[in-house]
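Apart from one protein chain that is not included, each protein chain of the complex appears where it belongs.
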Amino acid sequence: MLKKMKKCMAFLLILCMAVTATACGGNTDNSAAVNENTASSTDANKNTDTDTNTGSETDENAASGEELPRFKILFAYQQYEDKLGGEFKSAIQYLCDAYNCEAVFYESGSGDTAVGNLESVLTAGDIDGLISVGFDTARMEVASKYNVPVVLACGFPSVEAEVSGITSYDLFLGGVTDSDYRAGYRAMESLYEAGCRQVTYSGLSAGFAKSHDDRTKGVMDFLEANPDMILLADSYTMGKASEDIPTFNASFPEIEGMAFTSMSDALYNAIESEDLADGSVKIAGVDISSKTGEFFERGIQVWGCGGQYGTAMVSWAILYNYLIDGTRIISDTTTPIERDYLEITTYEEFEDFVKYVGVSLPVYDAEEIKELIHYFNPDITYEGYLSHAENYTLQDIIERHGDKIND
Amino acid sequence: MDNSAAITRESEENQRIQQDLDRKAKSKNLLNIIIPYIGLGFLFVFFIIVTQGKFISTINIENLITQSFSLTIIAIGASFVYAHGGTDFSIGATCGCAQLVCGLLIVSGYPLWIAIAACILVTILGASATAGIALGLGVPVFIGSMCVRTTFNGILQYVAESGEVVIDYKQYMFMNSTYLKVIILVVFLAVGYYLFNYTVFGKYNKAIGGNPVTAVQAGVKHKKLIFAAYVALGLCVGVAAVFTLFRTGKVTGTTGSGVEFNMMMAIALGGFPMRGGERSRLSAAIVGAVTITVLANGLQLWGLDPATINCVKGVLFVLIVALSYDRSDGKLIS
Partner (left out) sequence: MGKELLLSAQGVCKAFGPTRALIDVDVDIMRGEVRGLIGENGSGKSTFSSITAGALKADTGKFTLKGNAYSPQNMVEAQSGGVSMIIQETGVIPGINVSSNIFAGRLDRFTKMGFLDWKKCHKAANEALDKIGAPEIRGEMMIDSLNFEDKKIVEIARAMSSDPDLLIIDETTTALAAKGRQLIYNLIKQMREANKSILFISHDLDELMSVCDTITVLRDGVIIDTLDKENMSIELMRDLMVGRELVGSYYREDFDGSSSDEVVLEARQISLRPYFKNIDLTLHKGEILGLGGLSDCGMHEIGKVLFGFEKTLTGEVVLTEKGKKVDSTTTAVTHSIAYVSKDRDKESIILNSSIQSNIVLPSLRRFSRFLGFIPRKSESGLTSAQIDQMRIKCRNGKQLVKELSGGNKQKVVFSKWLGTEADILILDCPTRGIDVGVKADMYKLMMQLKKQGKSIIMISEEQLELIGMSDRIMLLKDGSVTKELMRSKDLNEREVINYII
């Protein structure tokens, strides 16, 4: 009896310790993140002679004497351990810090867990707005119940019923997505331009995400329009693209080009181990990782694209517009604003990409984002967003940030 | 030969020691039952404190009810299956497939009651197949359930590949009413408790879990009863599936995945003996299901960042299972 009692006490004690430890850990995490961001911006600023962004911004605020209202903005993504998740977190945190907002991140989950998670997070309280990657009518209903406006980022529902469901809510402000169709199309096109006529494609299972479905559609449409390009094989297994490489290679030694709906370090490693790195096979795909440069240098990769987190920043701007003075940029919420990916085709472009699209300074800095916000730029309109989207190229970013980032 | 009198059982000293041992045995059993409740109580108190009372605000209580609904209903059915020492890995797949059928029927314009009936029929069909394969072919039920799982998953993914099935969420929002869910929960709990503890159905299943040979030698039609337990589980999964569909408004390729693992977690967490038998208690499964929900809800409410949430979930699970897990008969999968 005594032994079991002791066990009970120990259990409660460990519980307390574990929970308090993680709580403290959690807090230091957040503060560390904040410090990181301010540190990096000050680092960047230290190297310039002109006034720094954050510096000038606070000066401006101090000068105008008004303090921006504090909003609590919630961001939803599937998980923050992957590269894109990290970029999202960084970029959104950056914008929120610059504009006196509190950023809250949570993992969306799937199925009915997604609905439950949103319910709980919103109950925690005081959320003023939600930016979500992936959404559905059920969650819109929850958001509406808690009076939270919603903007979508990097994804938009594909099913008609879902779209009409979500857009029927007044608090739905619209969405901003990446032109996945074009990405798929361009991937195939670049392989074609590199001389490949026998190709393979590794996609993701249909229905899993609209973004991937659209890329697949782009790929297939290009193939249809160019019958002299032959698709030797395609596969749609979730997350196992790196296994396609040895399989395809074994079955089709005549492969000239391989396209992927999503690139990753694992993929590059697989290509390496299959000895395809000698340049006989060309590759193209979405998402740029650390190894991409190497493969461009060796002439294996001919096309890549990335920079999705910029889209999330635009979504943030749309939300902020509504929060600060009720401006609704998008009047017809059934159509998302489409933005191109940042495409790279050479090693030099890769280097530029890493330098300028890395998160030391996000693609839109705190000052530049003002262009999209009615409160600071009363002339901004929906059309303005469209042309702003059109200008989203690597070149544009280099022009804007060239002197703000030094090696 | 008189020393026997001095040390016979009847002496006070020995009687006291015997009573002591008896009491220790009883309290050990009691502790096994209580620990999951202590764990749950602790979580409640803890979350109330760190969320400054938001945890028990009306809206969160409502949330807790809707969030725990599925798993609790399933736990009721699962109790019968686990009581006889069975398990079922297919319920996630049948749940997803059932929602698929239900969703398709609704989208095609069939009346609601037909779609609901079909949904429950699918899960019962899946459960019957699992039990049928195992009992008919004489293989472990684990294998039967994996067969069903692969088949139903295959169907679900094949159909979902051509696109998600989306229903008109707003039209069926009344199915999300908390009152409705509470009523159904109460009914299922009452009926489940009654069947489990007061009828032949429950007692026979516990007997089979205790010793299947003895049960058969006592005249128990064990195949019929095992089958019935799976049907009961299938029914509960069906009801959970219906309400999950209306809660999410759609069916995707991953709908229903993970349900069976949540069910097993609930069973283990609540202190339900893994091998079943007489010590199976319906309340154990319920406590487990509620604990899981409370944990997920509370952690999210507390506002920790996502990585930390996963970490804490893992640690707490391990701790609570280590203490609640009923080791009387060992095996996790029979």
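First chain written, first letter: the chains are A and B, and each begins at residue 1.
As a working rule, a residue touches a chain if its C-beta (ideal position, glycine included) is under 8 Å from a C-beta of that chain, and two chains touch if they have at least 3 such contacts.
Computed from a prediction, not measured in an experiment: that's the story for all the values here.
The shown chains contacted by the absent chain are B, with contact judged over the whole complex. Only one residue in the set B:Leu71, B:Ala207 or B:Ala268 touches the chain that does not appear here, and it is B:Ala207. Annotation: of B:Ile17, B:Ile56 or B:Leu137, B:Ile17 touches the absent chain (contact as defined above).
For subunit B, the residues touching the absent chain in the complete assembly are 1, 4, 7-9, 14, 17-18, 21-22, 24-25, 194-195, 198-201, 203-204, 206-207, 210-211, 213-221, 277-279, 328-329.
The working rule: only the chains that are shown with their structure count from here on.
If you average the CA atoms of subunit A and of subunit B, the two centres end up 38 Å from each other.
Put simply, subunit A touches subunit B in their complex at residues 1, 4, 7-8, 11-12, 14-15, 18-19, 22-23, 25-26, 29-30, 79-81, 104-107, 110-117, 119-121, 123-125, 136-138, 141, 158-162, 165, 168, 205-208, 236. Residues 24, 27-28, 31, 35, 38-39, 42, 46, 50-51, 54, 57, 59-60, 63, 66-67, 70, 107, 157, 160-164, 166-170, 173, 244, 247-250, 252-257, 296-297, 300-309, 311-312, 315-316, 319, 323 of subunit B are the ones that touch subunit A when the two sit in their complex.
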